[in-house]
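Pasting a structure below so you can have a look.
With one protein chain removed, the remaining protein chains of the complex are shown where they sit.
Take a look at chain A:
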Amino acid sequence: MKSRVAYFGVFTALALIFSYVESLIPFQMGIPGVKLGLANLIIVVALYKMDLRETYLLSVTRVVLSGFLFGNYFSIIYSLAGGLLSLTVMACLKKRGGFSVMGISVAGGVFHNVGQLVVAMLVVETYSVMYYLPVLLIAGLVTGFLIGLVSNEMIKRLVNIQM
């Protein structure tokens, strides 16, 4: 389709804007490292609207660009690990079938955090960060659920867009 590139650009821009909005809100919830993951909203929607290769490309582009713009070298590595792991898990679950957008988004949120924790373990070279796992699992569950709610509505309303 000739509008592919245009849609890809729009999705990338949206994901970047969400990253930016999120970096503006000091959304702390009392737990360091826990974020809503607004940009994941776009990834979830893209998973349903684009083919998988483009979704991966979108995820990487989003992470690298927002990392250079709003973050630092480390945040790129963390987000890349989290983003790619979560996208892989979401794609697998979607392929297996039986999951709704909610379930896929929850899995995405949880594995985003798991991926980051794994990188943290490699960087700090200790397993003691594992104590953070329960917190991150539950946080990923909650944020994934919220993101799932919104993406569900978005996907319903974006019927005309299909790449």
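In this text, a residue touches a chain if its C-beta (ideal position, glycine included) is under 8 Å from a C-beta of that chain, and two chains touch if they have at least 3 such contacts; residues count from 1.
Basically, contacts and distances are computed from a predicted model.
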Problem set entry | Undisplayed chain, where the name is taken from the UniProt record, one of "Dihydroxyacetone kinase DhaL subunit", "Autoinducer 2 import system permease protein LsrD", "Trimethylamine-N-oxide reductase" or "NusG domain II-containing protein" | "NusG domain II-containing protein"
Problem set entry | Candidate in contact with the missing chain, chosen from A:63, A:110 or A:147 | A:110
Exercise. Thinking of the whole complex, not just what is shown, which of A:5, A:92, A:133 or A:158 touches the missing chain?
Worked result: A:133
Exercise. What residue numbers in chain A mark contact with the hidden partner chain?
Worked result: 23, 32, 35, 70-72, 74-75, 78, 93, 98-100, 102-103, 106-107, 110, 126, 128, 130-131, 133-134, 137-138, 140-141, 149, 152-153
